[in-house]
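Before I ask anything, here is the structure I am working with.
Only one protein chain is missing from this complex, and each of the others stays in its spot.
Our next item is subunit A:
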């Protein structure tokens, strides 16, 4: 290496970043991989082959992921098509969908489904009073319903973007060549937007595989992979390191396999669209309009249902697990703020620190990767994407096993919770940071340096201010996702360090829905507040920069 390069700060930063990633991302992953092969009772993979329940969990997870992916696509694609191509009543509500998924944590969604259709649910009890007995919502039915109505939004968002970019002139060209409109749509548009649909379907698939909150709350008698990992890790008495590592490795391998499929097959099928001109949305009138409005309205209403349910539940009197609907109280809220404010304080503290660290780290590291490439930066880029393949549960298991004693003991500290948050969000922060930096020409920096400003000062004075709007929106997205993080933190937290999602999870487990609703409502408020302030006061464009 050129000696003058070592005098600049960047190679040192790169080395530091790589070291941190090595310790906190690569080491835990390698730890569970090795632990899966060398256990007390021999290789975990051999044990797995003889463990019917674990095999069933893997099988069920794959089946569930397939079904939910299919359902989500069947809801998301038509909804995207009508909202991209037509104007109708209530369309504005549909454009709010991304925001809804952003603000409602999965644990809260699962809770509300239970409050409505669970054993003590509003509808279940109402129908029971009329002599109608619904099948139990626990198990396959509940899993598929609740997951599909969350994850279709990802298909919707991906497809809307693709249809928006689709050049309507291609369709007109097909029609000018003698193809009928409906046929032209299928033959011309579908192949072009198919990669986007497949990519978002794949995203849904990975999210189902990694899903913990809904799986564990609604799964009950259906063994699922992430729940099995969690149970192996926290089993009373002897937690089974070999088995939890083997199951966690299985989850990682499944997701890595999917990412590989995405890169190899789907990404190859992408078409370059030159100078697309999107179609103008056509107004839908009469019967068609009513049908579309009603169908879209139904989907959106179900997405909004959790919010409404916890808002009511938070102020409803309860006796243990029984909700006294119609009788109001402030006791539940008093508990959140006065009697037991710990979770609220912890959540704000941990998520706040994690957001600061995550944004600072990913901004600096994406700067290194994009603007100061050297021998190690491609490696940094690659390693920082690894958490994409780790579900929260897997990450939790990895951190718990790796930093329990040994050269770095973090078990039972707040640090390990913050660490889990930071690692989970890192790939997204990196992607965001790199996207912004690619839009800042090198000459801007060189201009500053040529004017006598040293490289690091240039980064602070010139590059950072230009990145600031996008960094702000990244910070808000990081905040919203870390505040609602459950699966990794549930594994690494210790008594007295409960966060809001953990507290909600424990209350649901005990059947205390009213308290859970109150914590849930406060959680949504904590998530929403920065979003509202940023978009209204500071005019941050949350979705434009992604």
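Observations on the model:
Everything that follows uses one rule, which is that a residue touches a chain if its C-beta (ideal position, glycine included) is under 8 Å from a C-beta of that chain, and two chains touch if they have at least 3 such contacts; residues count from 1.
By definition in this document, contacts and distances are computed from a predicted model.
The chain not displayed here is annotated in its UniProt record as "ABC transporter ATP-binding protein", chosen from "DNA-directed RNA polymerase sigma-70 factor", "Spore coat protein JA", "ABC transporter ATP-binding protein" or "Asp23/Gls24 family envelope stress response protein". Touching the missing chain, out of A:177, A:451 or A:537, is residue A:451. Across the entire complex, the residue among A:462, A:476, A:516 or A:531 in touch with the chain not shown is A:462.
With the whole complex as reference, residues 2, 4-5, 7-8, 441, 443-444, 446-455, 457-458, 462, 465-466 of subunit A touch the missing chain.
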